[in-house]
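Left out: one protein chain. Kept in place: all the others.
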Amino acid sequence: MASTLILLVIGLPWIGALLVWWIGDKRSALQHALAIAFSVASGAAAVVLIFNASASTVISLDAGGVFGQFTFVADGLGVYLAAIATVIGSLAVIFSVNYMHGEKGLGRYYAMVLFFIGGMAGLVLTSNLLLMFLFWEITALCSYALIAFNNDDPKAVAGGIKALIITQLGGIGLLAGALILYSQTGSYDFNQMIANPGLINPQLLAGMAFGCLIAAAAKSAQFPFFTWLPDAMEAPTPISALIHAATMVNAGVYLLARFFPAFEAVPGWKTSVIIVGMVSAFISAIMALFAYDLKRVLAYSTISQLGYMVFAIGCGGIYASQFHLFSHSIFKALLFLSAGAIIHSVGTRDMREMGGLGKKMPFTRVVFIIGALALAGIPILNGFWSKELVLEAGLTNGPVWAYIIMLITAGLTAFYTFRMVWMVFFGKPSEKHVHDAQPAMKVALAPLALGAVVAWLLAGPFASMLQSTLPAHKIHALSTIEIMMEVIKAPATYIALAVVALGLVAWWQRKNLTGIGKAFHWLGYAANNSFGFEAVNKFIVRETQAVAEELRDTQTGLLNWNIAGLLIGLIAVIIILVMGG
Amino acid sequence: MTNIPIIIMLAVLCLVGIGFYALLTTRNLIKVIIALQILVKGGLLALVLAGRIQGQVMVGQSMALTAIVADTIVAVVGLALAVQVRKHHGTIDLKQLTKLKR
Partner (left out) sequence: MTAYTALIWLLAIPLGSAPIIYLAGRITEKLSPKTGSAPSRWLSVLALAGTFVPLYFAITHFISEGAINLSVNLISLKFDGISMLVAVTALVLGLCVTFFSTKYMQGDEGEEKFFALLPIMIGSIIGLVCATDLFNLWIWFEVMAISSYILVAFYRDQPDAIEAGVKYLVQSAAGSALILLGIALVFAQTGQLNLEQIRLGVVNSEPSPLLLAASVLMLIGFGVKAALVPLHTWLPDAHSQAPSGISAMLSGIVIESGLVALLRTSGALIYSNVTWGYLIMGFGALNLFVGNLMALRQTQVKRLLAYSSVSQVGYILVGIGVSIYSLQPTGAAGGFFHVITHALMKGLAFLAAGALLYALRMSHENHDPLLVSDLDGASKRYPLTAFALSLALLALGGLPPLAGFMSKWQIFVAGFEANAGITIGLVIFAALNSVLSLAYYTPMINRMYRHEPSEQVKAGAAISWKMALPLIVLIIMIVALGLWPALVRWLVNPAAYSLLSIFTSALVR
């Protein structure tokens, strides 16, 4: 049963991808229909799969030699992330019916989206680290192809290539991890290693742990690799919602959570994870304060919220991080998709040109504000519960300084969220002629809005599923009521709520705080320049290009030099052999 | 008689040295091909010498003869190309033959 379902979850979107691509762009109505059919079918299979979750390997194919056993496991962590990928994937596809209406290259678009959905499901369902790396790269490939979907726009192309190269660069960490695992245990199956980390010698285990941290930071757009995510916002908005908010960027968090029991004891690893998460959460929240591009604000807030999840893992709060991931996927997909409805209607991403859209777009306003409240951590939306759990984990198991920074970030989050909502929906009305979300968009937005309000009710069943299928993670499951009571009773909650309220008050009183705003003028300058990380990127690219250009002079085209090269090679080899014996 | 191998060995070294020196310095395509020939002749002589040292003169010589055939074909192709170079570039100066670079 579970094996069939896994094959369906991964296979259906891939078959759909081939079909959509095959029937060609001339029959776009059929393409829309097929894409919806296959993604929804895969989503349904993934939801059914949740009820078949177990810790045992359900598919095993012998790929032979160094490729090991291609194994799949439907454990709690895997099935729920697969469900997120496919369900939000199908909602993004439904949304695209309106958003991508009349676009050229629809076949390529849907093929890549469906290929991504299958790849993402594969990434979380496999227990073979080679396969995980393979799917990891497939999602990167799709992300690149979809960011650069509009190839005529140089910014989109540059964003796509940047995203690909940075995530690939980090991917080397995962590659090294997979190779260490195989060379030490003779198998790519990580479950056996997670249950017994002693299989690997401590030094290599440390290499693997930090390799995975690098890979996760690159994939989840964390410090110091986050610069690709804002530039990835050139993608069509449903893609930003699906890949760059709800699914692919979670892969890094998933990786850390998955391997936490194995890496926990590696000296310095947990602290490093905490620092990565904390710095990402904090600086991206500041950058969100100063950005005017609606999608970039959302991108920064994605980095920031992913930072919370990473931070939670560093503090040992696996359940908290995964629960926040679950909440975040829903409310951030909601925010992005409704932002897509706005952008599609207004025709710009600059919030300064929006303003006063609320009256003209009532439906969008309602759902967007639901998402925004969840992001800000206002009770009783899903973001509130999960963020409180994260902060509680930080208070009980993490260092105090990190906890304080994360609290401040929570206040900043509330501040920039309200700034965003205000600029878009309230304030001085813009002159633009706009229309509300179209029917298919509403179909996609409504379930997400509902999810943002009620998904936290699943907290208990979710915890018990993780507990029963992930023995090594030692998750202590409580029922939903117990979790609620715990959150309500915890002092951390009130501290956090106070800080959030402070953020709100600060927004309310922003006119009286202009003095402080002026004092932080330099901060805005630094934030708009991504605190220099962008400059570092540019420097590396420029220098590599320059070196490459200079190296080209060695190809002189003069035959005598070609012969000289031959003799240089000869002499160099002789010297090496004589010196080296 | 014992000196003959040494003399031939020196001759081989000279031929190879001259060949490479010319390949490195001359700018004339025909001379380049002549230099290649000199270089290969060094190799041929070495083969014959090796046959003599090992007392398998026949083997050394037959290898050298076969190599001459192959080498001649290379020279023919090279010269044919040189003719084409002269025809299309109007010169056989290697410095003019540097359109393909970088």
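Order of writing sets the labels: A and B. Residues in every chain begin at 1.
One rule holds for everything that comes next: a residue touches a chain if its C-beta (ideal position, glycine included) is under 8 Å from a C-beta of that chain, and two chains touch if they have at least 3 such contacts.
Given the structure is predicted, the values throughout are model-derived calculations rather than measurements.
K.L.:
Looking at the whole complex, which of A:G517, A:G532 or A:G569 touches the chain that is not displayed?
P.N.:
A:G569
K.L.:
Looking at the full complex, which residue from A:S56, A:N196, A:N528 or A:Q555 touches the chain that isn't shown here?
P.N.:
Final answer for the missing-chain contact: A:Q555.
K.L.:
Going by the contact rule already stated, which one of A:S56, A:S183 or A:T271 would touch the omitted chain in the full complex?
P.N.:
Answering carefully, the residue with contact to the hidden chain is A:S183.
K.L.:
Residue by residue, what part of chain A touches the chain that was omitted?
P.N.:
So the residues of chain A touching the unseen chain are 63-67, 104-105, 108, 130, 134-135, 137-138, 140-141, 144, 148, 151-152, 157, 160-161, 164-165, 168-169, 171-172, 175-176, 179-180, 182-183, 544-545, 547-549, 551-552, 555, 557, 559, 561-563, 565-566, 568-570, 573-574, 576-577, 580-581.
K.L.:
Can you name the residues of chain B that touch the chain not displayed here?
P.N.:
Residue positions of chain B that touch the missing chain: 12, 16, 19-20, 23, 29, 32-33, 36, 39-40, 42-44, 46-47, 49-51, 53-56, 59-60, 63, 66-67, 70, 73-74, 77-78, 81-82, 84-85, 88-89, 97, 99-100.
By our rule, only the chains that are shown with their structure count from here on.
K.L.:
How many Å are there between the centre of chain A and the centre of chain B, using C-alpha atoms for each centre?
P.N.:
Averaging C-alpha atoms per chain gives centres 63 Å apart.
K.L.:
In the complex, go through chain B and note every residue touching chain A.
P.N.:
Touch residues, chain B against chain A: 20, 23-27, 32, 94-95, 97-102.
K.L.:
Give every residue of chain A touching chain B within the complex, in rising order.
P.N.:
Going by the criterion above, the answer is residues 552-553, 555-560, 563-564, 567.
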